[in-house]
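Questions regarding the structure given below will be posed in turn.
Only a portion of the chains appears, each positioned as in the full assembly.
As written, the chain order gives the labels A, B and C, with residue 1 at the start of each chain.
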Amino acid sequence: MRIGVPVETWPGELRTALVPGNAKKLIRSGFEIIAESGLGRASGFPDEEYTDAGVTIGNDRGEVLSQADLVLRVRQPEPADIESLKSGCVHVSFLDPMNRRELVDSLAARGVTAVSMEMIPRSTRAQKMDALSSQANLAGYVTVIAAANHCPKIFPMMMTPSGTIRPAKVFVIGAGVAGLQAIATAKRLGARVEAFDTRPVVAEQVRSLGAKFVEIDLGEVGQTDQGYAKALTPEQIELQKAGQAKVIAESDVVITTAQLFGRPAPRIVTAEMVSSMQPGSVIVDMAVESGGNVEGAVLNEIVDVGGVNIYGFGNLPSQVSRSASEMYSNNLFNLIDEFWDAETKQWNLSPDDEIVQAAVITRDGNIVHPMLEDK
Amino acid sequence: MSEELIGAVYIVSAILFVFGLKLLGSPATAVRGNQLSTLGMLVAVVVTLGSTDIIDYRWIAIAAALGAVVGIVAAQRVAMTGMPEMVALFNGSGGLASLLVGWAALGMEGAEGDSQSAFTIITVLLSILIGGVTFSGSLVAWAKLSETMPSGAISFPGQQFVSLILLVATIGCGAAMLAQPDAGTAMLVYAVIALSVLLGVMAVIPIGGADMPVVISLLNSYSGLAACAAGLAINNTILIVAGALVGAAGIILTNIMCKAMNRSLSNVLFSGFTASKSAAKVEGEVKPISPDDAYLILEAASSVVMVPGYGMAVAQAQHVVRELGELLEEHGTEVSYAIHPVAGRMPGHMNVLLAEANVPYDQLIEMDDINRRIENVDVAIVIGANDVVNPAAREDENSPIYGMPIINVDQARTVFVLKRSMASGFSGVDNPLFFKENTRMLFGDAKQSISHMIAEFKG
Amino acid sequence: MEMVFLGFVLMLSIFLGFELISKVPATLHTPLMSGANAISGITVVGAITLAGGELAGWATLLAAMAVFFATVNVVGGYMVTDRMLSMFKKKDKPEARS
């Protein structure tokens, strides 16, 4: 079976879908791999490392795509790339299938079996393939590094002969995978960290990292069986805003990671709250790609609102492209490995499997995913 | 020498024994303790030889000389690994001596009036009984340890019943002797001796070789009691005091040793019987353990793996965990931290906490690596982890978490699970680990439990 | 009165024995056991009194045998304990004052 890995073309995407270490393991398992030249350059893996691992460097992108039975990549394919794909091949990547219906259609039309990495279920068994989590985790780290880098205050407390610097106050809104890692990283740097999330179970988790949970009584708030938050009612949103306002005004850094799976992110930090912060404060809006938690945040820009900088970069994992590539590549490896039959040397995406059912979007020319089928 | 003077010297000798025993309990002073106790013995023997009661030294000289030679040769020849057997033999020899002293004391009886003969007879019988049990029990222990006989537990149907009969018979003989102090005494004495020796054998054969050190310690306590009984029989204070001291100290030591093996004394003594009867019943039973007892087991372990989970984070126990790890390492134990990839509630949760607590990165081990060598781990300490050590993921196809790789702590020799209750973890699945034979539940907040153990280590 | 004293002596000795041993590190279990075993050889004192006294022949013989066995226990017990402890001492790294 031949795996093809093209270079990412998405603007600003520095990750790669396959790192040399995993390439080696796959080849040992019996795969053949062809990659486009420059595959890992942006994340620090030169071509030689791939060839050392046994990867063939294709002559051009077309060759890589057209010869592959299994295409691995980070981002959704360009329409042009879909043209090059072999009919019947499997294409694994983030796909955003809900919002990119036309892409799904053309993949189906081409006869490609498309696996969407965002749709990997959050089951115990699938954890090792859960790229959404692995990347969110790194994004959480990046938010804090970016905030520290833009914050005119240092994070830790210091008592020195030149005076005492109070620790910076960091407020993390949304303590899912990314939020928790943000909390941990900010704590490490010595900040005073507070956090809020609508899911009540999170309070204990926040405290388990040594941070303070801001108690805001919103009434009943549920979570889905995948562990995602349910959307708040408008009244609840108002309650939350009221509860947060004071904390935000006193914070030097606010990091928002509040997301709702499959819906636009809630708008929870208002312009008023932004202006209540001290000049020089930093807000990092991690949800900016899915609509933004913060009023005034602009994708891929730092907006200065009266001295407060709102950092709205998308694709945060790309900022630690090497680590992110390793993790993503591990997720893909685990996925391939899960369905690889070492004895028969067959790769078998059995339609009965839970994971396959959840993550495969198109197969044999049809859209097979229940959430898309009937649209 | 006057009786008062001898008594005074005996007091000195008893003081030396007290100090000796006390100092033997701590590594820094143990050598001196043994020396003091040796001195105590020497003083007691010398002053006894000066007693006006003794009119003929020949027998004493010969017997003592022979005994000393045998003792010296045996003590010097024995290999370091053979120590427990040797102690068993010495102990048996001491028990036999008490038996003989008691027996010989029967010859003394005529000399004084009949007035206290009941007391004497009872004490003589006690010294014969305890001495005999000590003697034969020690021999069996020796034989099992040295593999002169099969070291496993030997049992046959009705064994306990036979033991009971023997005991009743012994008591019967004793009663008979008391009833008619003169008639047929000799035969009754022989019977009691034979019965005691048999009793000793019956008591020890059903116990497995691995438990022998505890048995020897118990028999050692008995031999102290035998000496005490002999002392009562011949009215010798130093025998009474030293014997009682050793008897009591031996029981405490036996108890300590049982705890270090995570057993109760009755479990050691009678497990040979019960094992055959109820093997399957154990499932479903949870065995709690106290931090003190957990300490004793840890202290004897040579490799320990810490398996932290979300509970460690909740308890904020990372600092005490590291401290316990350091203490164990200073103690010569190999310590590592096995991190399950999904332990906690965020990726790298355990890493953050352990790094905060300054656990060296080299000691962090990945799941696959630890699973490869988990069988050789003496104690796995599960600190507030649950799902990630749940064997149902490996064994129970119907479990919601079936197929998730776990850290196989259940395959370590002993597992401590530190948690507050029997509650389930994140996945809400019950955990059969808690019911395994080699699992001990250490209930309570993880930080407090570990602090307790640390205190034991330091105290 | 003597019985009362006997009772007190027994009671006090036993309590003292219980109190003396509290927490013993695992490495000392065997030496302590062996050292205590040597002390239980105190029977030798009783055996000596009997073997040297004016008893019937059979009793004297028994007592002499008792002297023999008790001596083995005492001499061997102390020596073995000492050997174990000296091993132990060598292994022990020299500790700084604390």
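Methods note: a residue touches a chain if its C-beta (ideal position, glycine included) is under 8 Å from a C-beta of that chain, and two chains touch if they have at least 3 such contacts.
All figures in this text were calculated on a predicted structure; none of them were measured in a lab.
For the assembly as a whole, chain copy numbers read A x2, B x2, C x2.
Here is the rule we use: only the chains that are shown with their structure count from here on.
Because contacts link the chains only in sequence, without closing, their graph is best described as a line.
The distance from the centre of chain A to the centre of chain C, with each centre set as the mean of the Cα atoms, comes to 73 Å.
Centre-to-centre, using mean CA coordinates, chain B is 18 Å away from chain C.
Chain A and chain B have Cα centroids separated by 57 Å.
Those residues of chain A in touch with two or more other chains do not exist in this structure. Partner chain B is touched in their complex by these residues of chain A: 124-125, 127-128, 133-134, 137, 140, 177, 180-181, 184, 187-188, 204-205, 207-210. Listed in rising order, the residues of chain B touching chain C in the complex are 17-18, 20-22, 24-27, 30-31, 33-34, 37-38, 40-41, 44-45, 48-49, 51, 53-57, 59-60, 62-64, 66-68, 70-72, 74-76, 78, 80, 83-84, 86-87, 89-91, 93-94, 96-98, 100-101, 103-108, 111, 213, 216-217, 220, 223-224, 226-228, 230-232, 234, 236-253, 256-257, 260, 296, 299-300, 456, 459. Taken in their complex, chain C has these residues touching chain B: 6, 9-10, 13-18, 20-56, 58-89, 92.
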